[in-house]
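A single protein chain has been omitted; all remaining protein chains appear in their positions.
Then we have chain A:
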């Protein structure tokens, strides 16, 4: 016997469509640098707007220099950031110093603007233990390598802040691929269940190495995954610094008011390869797609916006570029001058107190290193 048509299933489809319709991409500044959503405009002074622009220009230079330093063999692991400046820097710009950042490996710029010395960022890239030795008072942890692990940890940091009664948030970053991990769901679910002050950012740069966004999930947006965790989710134009800033600022407001976490998807693009370790984006992306996204460039639209306001000019731009180049030069020198790390250094940081096996191994390596 054929079963009867199940009318409930039709309703389920409608329900899904209704949910998905709610997740429209929020934009404040369009590609021409025009404000298209006056109501959502965040409150930012001219100085703050200039500062955010400086950071984006500076970080674009840092990316270019890092790539060439990597090619010269003077930097280690590096994941290029160009294209993602609005997502990365405007989200960090919306934070306060007491907020804690749990970055992914492409999120070194946010750490730097949160207080990590540039020389340490370089040391981390080179694989020196000093790179992860975060200075006191800088609320970041070194970049997570395991995709998604930072999401469950962010729930823990946020719960800790809540228990301590702090008016602060934990913010963490992953990419479009990261939303497929179990830890992604566990992180947003735990934070939701505990109403913990966390902000979960998905920088949807369209490709997880080579795998396109549409192969990760049937979900129309990644932000809608918030619905299942019972927390607010929002999609923003990740090439629009004002939209990113506004979304994170609002999420932060909610979080410190005890209203729990928010999931934010920023629609963005990395212009470069996944990392400098041999990835070739031409194997999985067309130049047409690259060009389409480069037209949305965050620096271009923000520059237009600020120039129209009369608060940015070529001189300021050049000053920022020169400052970045000088800082990088100094920081690389600092990294070069850092004592080379030894196996005995590594042994010494395994435990608070060394067990017998490591005491013995330490003696062996001390002997080797003295030769």
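By definition in this document, a contact is a pair of C-beta atoms (placed from the backbone, for glycine too) under 8 Å apart; a residue touches a chain by one contact, two chains touch by 3 or more; residues count from 1.
Here, contacts and distances are computed from a predicted model.
Q: Going by UniProt, what is the name of the one chain that was not included in the view, given "ABC transmembrane type-1 domain-containing protein", "Putative glutamine ABC transporter permease protein GlnM", "Alpha-ketoacid dehydrogenase subunit beta" or "Maleate isomerase"?
A: "Alpha-ketoacid dehydrogenase subunit beta"
Q: Check the options A:69, A:82, A:152 or A:276 and report the residue that touches the missing chain.
A: Going through A:69, A:82, A:152 or A:276 one by one, A:152 is the residue touching the chain not shown.
Q: Of the residues A:97, A:163, A:215 or A:309, I need the one that contacts the missing chain.
A: The single option touching the absent chain is A:163.
Q: Among A:45, A:357 or A:370, exactly one should touch the missing chain; which is it?
A: Within the whole complex, the residue contacting the unshown chain is A:357.
Q: Write the list of chain A residues that the hidden chain touches.
A: Considering the whole complex, chain A reaches the absent chain at 100, 129-134, 141-142, 146, 149, 151-161, 163-164, 170, 182-183, 186-187, 189-190, 193, 346, 348-352, 355-358.
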